[in-house]
Every structure is written in structure tokens, then in C-alpha cells.
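Part of the complex only, each chain left as placed.
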Amino acid sequence: MVDIVIKEGKIVTPTDIYEADIGIKDGKIVEIARNIEAKAEQVIDASGKYVLPGAIDPHTHMELPFMGTTSADDFEAGTIAAAFGGVTTIIDFAIQPKGKSFMDTIEIWRGKADPKVVIDYSLHVAVTDLNEERMAELSKVLDYGVTSFKLFMPYRKEGLMSDDGRLYAMLDASREHRFLVQVHAENAPVLEYLVEKFLREGKKTPEYHALSRPNFVEGEAIQRAIYLAHATNGNLYIVHMSTKEGLVAVAESLNKGFPIYAETFPHYLVLTEEKYYGPDGRHYVMSPPLRSRADIEVLWKGLASEKIVTVGSDHCPFNSEQKAMGKDDFTKIPNGVPGTEVIIPILYSEGVRRDIITINQLVKFTSYNVAKLFGLYPRKGTIAVGADADITILDPNYEMELSVENLHTKIDYSIYDGMKVKGVPTTTICRGKPIVLNREFVGKKGEGQFIPRSRFTGL
Amino acid sequence: MVDIVIKEGKIVTPTDIYEADIGIKDGKIVEIARNIEAKAEQVIDASGKYVLPGAIDPHTHMELPFMGTTSADDFEAGTIAAAFGGVTTIIDFAIQPKGKSFMDTIEIWRGKADPKVVIDYSLHVAVTDLNEERMAELSKVLDYGVTSFKLFMPYRKEGLMSDDGRLYAMLDASREHRFLVQVHAENAPVLEYLVEKFLREGKKTPEYHALSRPNFVEGEAIQRAIYLAHATNGNLYIVHMSTKEGLVAVAESLNKGFPIYAETFPHYLVLTEEKYYGPDGRHYVMSPPLRSRADIEVLWKGLASEKIVTVGSDHCPFNSEQKAMGKDDFTKIPNGVPGTEVIIPILYSEGVRRDIITINQLVKFTSYNVAKLFGLYPRKGTIAVGADADITILDPNYEMELSVENLHTKIDYSIYDGMKVKGVPTTTICRGKPIVLNREFVGKKGEGQFIPRSRFTGL
């Protein structure tokens, strides 16, 4: 007697596709078979659909205080949007307030998230104030289940920046303590020089956001972070890689046999810098900025060849009123866009349908690889007997426009307006409980859990 | 009601390990679950053991007429040895007799194999006489289910050699017709020059076999074959790669984004050229020859980084009497050694136990990748509901010496004499039928089937 049976879907793992039923009991997958006899309380028909391990979005910023405002989706709204995108776990960034300990930081974020999340979640610490005391706290944090730390190479005036000395220290520690160092890689002094130059010249419209962060600003910083990773034998994860220059640097390291883990996002895979020249250019302001068509092609190739290993979202939406804070000065536009809801639809429609990536690779990028890298595997990230019943049912024939109406983030516009996708998650199950069922929200606020993660062991 | 249940093993796929039972019915896997209720006719206890998809040995030469004699294991003896090694399918080479069609060649080999095989098998065609007529026959052969063709760059006097023009033609055809071209890569004129030089100098002992085929003889030929693959956009598989030079050439192609599929064998992973200087040096004569310790390390790294994608055996044993044909002249020693039985024991003991490769990778190299490349997937190469119930149960604690007594090839010596392994297949099941059960042979001659293969679609 099981709780739920998912009938006749095409089960997809990183390496297989096959038709079978899945039996779920007490939040776990307990049986995979042809024709499970109907002893289930609930039967979900998945015939003609793909059954994927639930996506894990490794990069979200729910209710983030940033640049004088707060990102528009709180943990409830944000996780509902995620669930509609087939995401069953998010890993949000707990941003260290200056002077606070890592553990305090985590507590602050748990205080915000625990009562609101509708799916499971975990936390990275975003380090902003590293010193001897914080280094001494690492073991405790790792034991608690937070096993990844992000450093920002830019954002000096926003108070987030870490210099190369801090980055070196953390990469050095990552080897011994087995954690992952996530890096936001942009060359701060060069971009600041360019920003100042543009402001001095009176160039303040949104396109100058992009022009002050040309490709090499990211490329150089990625190359530098990799150099320090080699020097320390550290564990490096490049967040939101957006350029061909970045991929070249990552590929060179891989060719030398030194793994570097690169992440990208759906907006870098379909939108170009031309958006900054339109009337709502500021809606597209995030860092790093949108790039060229050539970069898009290279990023897809990077996925196809698995040099890029994860696809997250950097979900951090601001509504149009918030974005208007920078209407006269691009440096005042809150940086960020939504995204957690479109990861799978965009990867499927633009990647799998066009034969650029396989659906097995989609599962790697959105679930398996994320779970492995961030210590959630084997509890999450796979469809196997014994794993959490985190499952996304993807209807390959479901068509939808990525309009404000169809998306669940709270903001009042869509950066994908007019874009249609075919292939959408219709049902999302987290630990055996349906959260979205046939495109209806059936979850409950606060039912998601904080998931402690194990230490880094590679991919 | 199922036929067999395999209880409580640790199931290993290319990406997962988890504990569950497997239910088998009518030769297929029909159920994977915790605690399958005991409705099975036969229950096999796998607790504490690994349950792997049956190995597929992509490179055997059973009862091969070669160099004036015939390899010592016929299809019965050879497939029994294979089954003891956890192999559930072999792919043997049907060597084209001069003037014969490919289809005739296949028929000859089926005539030898069908009545004798105890496990499943398929065939490659080894091309020795390519012309317009043979090119015209390709479609028919592919439709029949033979979708890989081997060319020999050396073996001029043995009548097997194809020149670069033939290789070019086949690689060119492989793209359009979707098959895989297997290449034995050694530079013929250089090795012949060295052989003649040594013979002229009276140097005829077995070590001169190795000295006439130094690393670069393989390295150059691999590089050349790759060059032609690039020129034609052809599908190239390097058989029995033995050198670091070969790996470098393959890696360069991979770095350019052009896949080349490389295979190696257990003897290249544990034995060195020093063997040729011993009293039974001729027992180790095969082409390419054994290499240095440095090459061994590089090959293991090639496996760890998955630049080498399959491990076969080149099973082609000759007994000591046959080997003695060349006791006064290394050029008369029949080339070949046994191996199909030691693929898994050596990969497990020397690779997995030493943390060089994972057990998931072992499954890729011995089963999943072979099935994908040679068109046997998804019928074979995986443990998933719906697949053939080809299963190997590996006891990680079973210790054994690789002695004549313990191995099942017919020959009267072991090239691994004195070497101990820990981790041995104890039970092998082919299409739901136990062939080896707890190290006892329980199969039957002729019960294996010829398996037609589908066209090449990449890895």
C-alpha cells in the first residue's frame, strides 16, 4: 500500500529514459515498476509525460534587502513561483550582515524562510566580512549543514565585495574543510573605472550598465578566480557565468584536469543586450548583464559539452516601481530579475526541443549535478528507490506564453513577454506531497523544510 | 508473480547507487523496489553485494584463425570464461576473408557462434578487402544489425591491413550511414622497418616485439586516424589504446569538441613491458605490446577523466604450445592474450578500491557506454524497468588469485599469475537466466542469442 502512484510516465535520470510507474510512501520513492497494482491512495496519470527528479534551484534571493529596497518575492511567493517551474528545493543566499557571525546570519535567514516556504530549501552563506573569527567558525557552520560560501568580487560600495586575499583564504580553506566556494566574478576596479567615466560623461541610461561591464570584465575575473583555485587546490564554483570568455577560462582548466563548476541562468540563454536599448531597459538590469547572440551560442555549447554543469535562476525580482529608482541613473537601478519558474521551460523548449541538449542533460543541470555539488545527493537529485519523492512531471506538449499572467512572481511585468514555450511542468511533488497539481497550487505555506547538506565531495 | 527476485543488493547505474530489490520476469526487469513481496520462483540474495548491469565485452576473438593457428577458446569456452567475469554479451570480430562479402563473413561467424555461445553476442565486421562492391553492401549489413567495422592500420603480411585511403573512405561513409569505425592504430611502415632492422641484427627474442612498436608507433597512427576523422566528420573508435601518446591525441580532439571513443584493456592497466624479459616473455606478446608504468598511470587517469570510455579484453588466448611457434623468432609468436574474465575484477580491485575510478564509472566503461556506442542500448547496458535482465552480482569481499586454476580460459598458463584481486562477480544472469550462480556454471551451450544492433547515435 503506497500513498501515491505516478502512472506510466517516462522516467528520466541523468543516463536513462524508460517507462514505468513510481510508488511513493512516507515521502520517499519505494517502488519503480511496470503496472503497479492500484493500491495507492492517489494516482497521478503521467502518460505521455516526462517524470523528472524535482529541480533544485541553486541560486535564489527571496526577500533580499539590496540597493535600498527589498526583492519583490518573499519566501512564500518565491517558492510558489519555483514550484510552478518544477523546482522542489531552492538554495537561497544568507547575506552576512557586517559584523555578524555566519551562524547568526543563517538564523536570520531561517527566521524569514521557515514559516513561508512551500517547498524545501537550504542556504548558502554570502560572505561580506571575513576575518579570523569567521574562519574559526567554519567547522560549526559546515556541521550545521551549510556547505557552500559565496564571495563577491565586485559590489564595493554595496558593501559586499571581498578582495583577492579573502578569496584566496576561502579557497585555501575549502580544500581542507571540503566546502564549495561560489564566486561572483567581475573585475571591480575596471568596471568602477568605466562607470565613473560614463557618469562623468553624462551617460546614465540603462545600456551603460552593460557597457560598463563588457565581457572581459567577467572573463578576467573568472580567470583570476581559477588561478587562485589552482594555487590553493580549492573548490571553485562560478555563479551566473554569462560570457564566452568565461567558458574559455573554464574549459582551459578542465583541459588541464582541474574541475571548475560553472553555472548559468535562463536569461543568459535567450535574451540579449539589445534589451537595454528598449523603453523598459532597466527591467533587464542585473549583474553580469545580458550579452550578445554569440555568447548565447557559446553558453549552449557549454551546456551541450557539460563544461557548464548547473542552471539556476538568480531569482531576485524587483517590480517596475522599484526599478524606477534608477530611471535617471543606471547605477541606482536595483540589480535583479525573476527566473526560478522558467528554468525548465526554457531549457526544454530552447535546448531539448532544438536537439542542443538531451533531456538527460536537462536532468543533470537542474537536479542531479546541483544535488551532488551542494551535498543534497542521494536524498535529492535522482529518481531512485530510497530517495525523497521530489518529482516534476513535464508535459512536453503544454504550450504557454511567458507573460505576467502565466508567471507567479509578484512583479508587474515579464522580461520574457511575448516568448512562448512548449514543454512545461504541470505537476510538482515535494517529499511525496503535491505542491502543484495540473497547474493548480495545492501546497501550503511553511510546509517546506530546511535541508542540511553534507560536505563537498565533487561531482 | 515474477520469475526471479534479486534481494537487497546495492544497485549501481552510471549515476546512482541505492539499495533495492529487482524483480525479473520473462527475461526483463519489471520491478525495482524495497521489499518486493516474495512471490518469486527464485530468490537470489545480494545483500552486501553490488548489482551491476551485465558487462558487454566489445572486443573478443573466439576461435580466431590467425598466424597459422587458431585462438584457443572457441565460442563455448570463451563465453563461459566471459560469464565468470560478469560479462553477459560479447561482441566478436567477424574477419572478412579476402574476396568475401560482409554478409558472407557474418554468416561464417554466426555459423561458428550460434551453436556454442552461453551468453548473448553480436558481431563487428573486420574489413580486410574494401572495394566499391563492399561499400555498396553497407546498408544491408547495417540493417541486419552489424553497425561497426574495424580496420587494421598494420598487419600487412597477415593480409589484414587497410591503407589510409580505405580508412578515409570508411570514415567518410560512417557519417552518412551512421556506423562506428574501429581502428587498430599502429604505423605499419615504421614498425616493419624496425622489425626488419632487428631481424637483420639477429635480435629475435620477445622484447624486440615491444621494441619494434615503441609508443610513438601507436601515437602517430592514432593521431592520423583522428585527423582523417576530423576531415570526414566520421565516427572513430580507437581499439586497445595502450599509450600516453594515444591519450594525448584523443584528449586534444575532445578539447576541440570532436568526440573520439577510446577503449583499453585490463592487461594495459596492470602489466608492464618488463614481462617480455622474463622466461615466458612470449606469453605476453600481443599488439600493441605492454608499455611502461608511466603509461599505466596515464591510462588510469584517462579512465578517471572519462577520456577513455570503454574497457574490453581483446580476448584471444593461445596456449603455450602455440606460443612456442615463435620461440626462435618473435615475429612468429601468435599475438594475443586472454582477458574477458578479468575486466571487472581488475577494474574493481585496482581502480575502484584504490579510489581511482568510482563504481559508477566501472558500470559506464564495462556496460553502459559499450551499449550506447554499439547500438545495444536501451535493451542492454542499464538496470532499468523494461531492460533485458542482464545482471552481474559483484561480491566486493570475494578474494581470488588470477591463477590458471581459477580462470576459465582453456589455456595452460595465466598472464596474471600471482596477482590477487578482491571483488569478483559471483553470479551472472543473462536475459533472466542465471549462467553463473555463486561461482558455479549453470548455463547451457547455445542458449545465448545473436543480438542485432541499431545504428550509431553517439554516446
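We call the chains A and B, going by the order they appear; numbering starts again at 1 in every chain.
What we mean here is this: a residue touches a chain if its C-beta (ideal position, glycine included) is under 8 Å from a C-beta of that chain, and two chains touch if they have at least 3 such contacts.
Computed from a predicted structure; not experimentally measured.
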| item | value |
| --- | --- |
| With 2 copies placed, total copies in this complex | 4 |
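By our rule, only the chains that are shown with their structure count from here on.
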| item | value |
| --- | --- |
| Superposition of chain A upon chain B: rotation angle, C-alpha, nearest 5 degrees | 180 |
| Residue numbers on chain B that touch chain A, as the complex places them | 11, 13-20, 23, 30-34, 251, 255, 257, 301, 305, 368, 378, 382, 384-387 |
